[in-house]
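One protein chain is absent from this view; the other protein chains keep their places.
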Amino acid sequence: MTRLLMTLAVAALIALPAYAGEFYINLASQILIAAVVAMSLNLLVGYGGLTSLGHAAFVGFSAYVYAWLTTKLGIGNGVASVSALAATTALACAFGLVALRATGLSFLMITLAFSQILWGLAYRWVSVTNGDNGLSGITRLAPFGTSLDSAAGFYWATLGVSFIAFLAIAAFANSPFGATLRGVRDEPRRMAALGHNVHLIRWITFVYSGFWAAVAGLLYVNYNKYIHPSALSIANSAEALLGVIAGGSGTLGGPIAGAALITILKNYASAYIERWNMLLGFVFLAIVLIVPEGIVPGLQRLVARRGDRKK
Amino acid sequence: MQFWIIQILNSLAFGGILFLLASGFSLIFGLQRIANLTHGSFFMLGSYIGASLLREHTPGVDLWLAALMAGLLVALLGGLLERLVLRRLPGNPLGQVLVTLGVAFIISDACLVIWGGDPIPVPTPRAVARPVIVGHFAFPTYRLVVVGIAIAVAISLHLLLERTRLGAMIRAGVDDMQIARAVGIRVSVLFTCVFCLGAGIAGAAGVLGGPIFSAYPGLDADMLPLALIVVILGGVGSLAGAFIGSFIIGAIYTFGSTLFPDVAYFILFLPMIVVIAYRPEGLFGRSRA
Partner (left out) sequence: MTVPALDIQNLVKRFGGLPATRHVSMRVEAGERRLILGPNGAGKTTLFNQITGDLSPTSGSIRLFGREVTRLPPSRRAHLGIARTYQIVTLFQQDTLEHNVMLALLGLSRRRYDMFRPLASVPQMREKARRALGQVGLDQLGQRKVSDLSYGEKRRLEIALALAQEPKLLLLDEPMAGLSTEERTTVRNLIASIPRSTTLVMIEHDMDSALSLVDKVTLLHYGQVLVEGDREAVVAAPQTREVYLGL
């Protein structure tokens, strides 16, 4: 039954451009990109138990590397993409080595500090990043010569990449490493006594999470054809975290649902409310105070409780 | 030479302001294990309140009074935040962090709505506007005063923690919460007091930093990570660590911005990385399990 539903959902997604207008196709692309960001963050937060507030740094860094290589150095899009992925993964390796010396809240603070430093660099290092003007004039990848300039074309490419990301992360969740990671999240001392190298396991997860964030960064910069320092802001990291938590961390579908929710909210709210940050703040408060385990599990809990009361 | 004097005093003043900000953060984190991400917003809010008050040019309201009033208002806001919101999330440090982040966003946008997008300058008080001249060199007086205030606050906090009953209770709470409760310390009141104190100092610091930074949108996002770096570097919950860390970061930031403006932010990294690599708990922190 679930298989059937999943197949129908995938079919509906592929067929989207046939029945939806350009606005909705673009919205769908944005949701997919947000979903990849959320899924990559969930590796760390949900499965690893390591809450990071610096994830936007990896997304943004990847975007900047691609932008800089193509616009300032004139390097081909394909090579630039691979370079962006490699550079961001290397950055994650380095960040991880330092940040994982701490755990819990200290880890959170360090990821936040790191990410803010990259954000500051993006603003100040004007000779490289163009500072507040951002880098524009970016062209989209054209895999095998196919142009991705149309909304539908880009959407399908993004759908393909997101699907691959989803499969990879689903495989991860079901793999021996995934089980080990969850064990480390729940009882690290026990896992060490059983022979698992806790530090290495966390570091590998951090790097892998950074890699998929880099993939999202490429999608992001190709979608917007522009990159600005605000992409690395705390607000973006917080949005990603909110998406993961809102949907329900530690599950496969939760982050996707959460990311979809936040993206849709952002798109519609910005038509009526100028102050998105304030709304985001209130949404944060609401979710943490009312349904901390995530909307999907939370709704299930609330429905179950009402059912009990009726009896 | 004059250039260096200005830079040194700038960095000392910056370090002083940072200390005022970081000390509150460190106290709150040390005692309640809450990484209060609203702290930068408290600073900015204080800055705006002070700038607002001074803009009216009401006789008798000088920078010092504005700092006091802003500090009290922000302390009150902090108390409300702690009692009404953070209190609902006991034993959920992640939730508390996310909530403080949410409130930070709310305050940040609220300031934008109330005070607009343009920076509001805060005038240096007349009495200390003229530099102190020693020999051939001029020392910006206000910077000296800020350093003096930071040292005074450091000493007061130290005396508070080491010599008073309140301080003893705070230290007991930091060491072992359960035992502190068991010996009858009213932990919930203590938490609110410490949170208000931290918030209040941040708010007052915002006003004192006004003549140096002005009040502008984004001040919170600029100051918060610096406070975090100071606390990580110096060690959480350690006042001495916050003090020394603040001046180190103040110096690096000031000299870095002047000499290597492009990569000043990156240079801030280095001491933090070096310290964490060798001592994850920070220079003066105690290693927690």
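By letter and in written order, the chains are A and B; residue numbering begins at 1 in each of them.
Everything that follows uses one rule, which is that a residue touches a chain if its C-beta (ideal position, glycine included) is under 8 Å from a C-beta of that chain, and two chains touch if they have at least 3 such contacts.
None of these values were measured; they are calculated from a predicted model.
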*Where does the absent chain make contact, in terms of the chains shown?*
A
*Which of these, A:Ala15, A:Ala90, A:Ala179 or A:Ile273, touches the one chain of the complex that we don't see?*
A:Ala179
*Touching the hidden chain in the full complex, which residues of chain A are there? Just list them.*
168, 171-172, 174-180, 183, 186-187, 189-198, 204, 208
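Throughout what follows, only the chains that are shown with their structure count from here on.
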*Whole-Å distance, chain A centre to chain B centre, using C-alpha means?*
32
*For chain A, which residues are in contact with chain B within the complex?*
51, 53, 98, 101-102, 104-106, 108-110, 112-114, 116-117, 120-121, 124-127, 233-235, 238, 241-242, 245, 275, 277-278, 280-285, 288-289, 292
*asked:* For a test of understanding, state which residues of chain B touch chain A in their complex under the given definition.
replied: 29, 33, 35, 37, 85, 88-89, 92-95, 97-99, 101-106, 108-110, 112-113, 221, 224-225, 228-229, 231-232, 236, 261-266, 268-269, 272-273, 276-277, 280
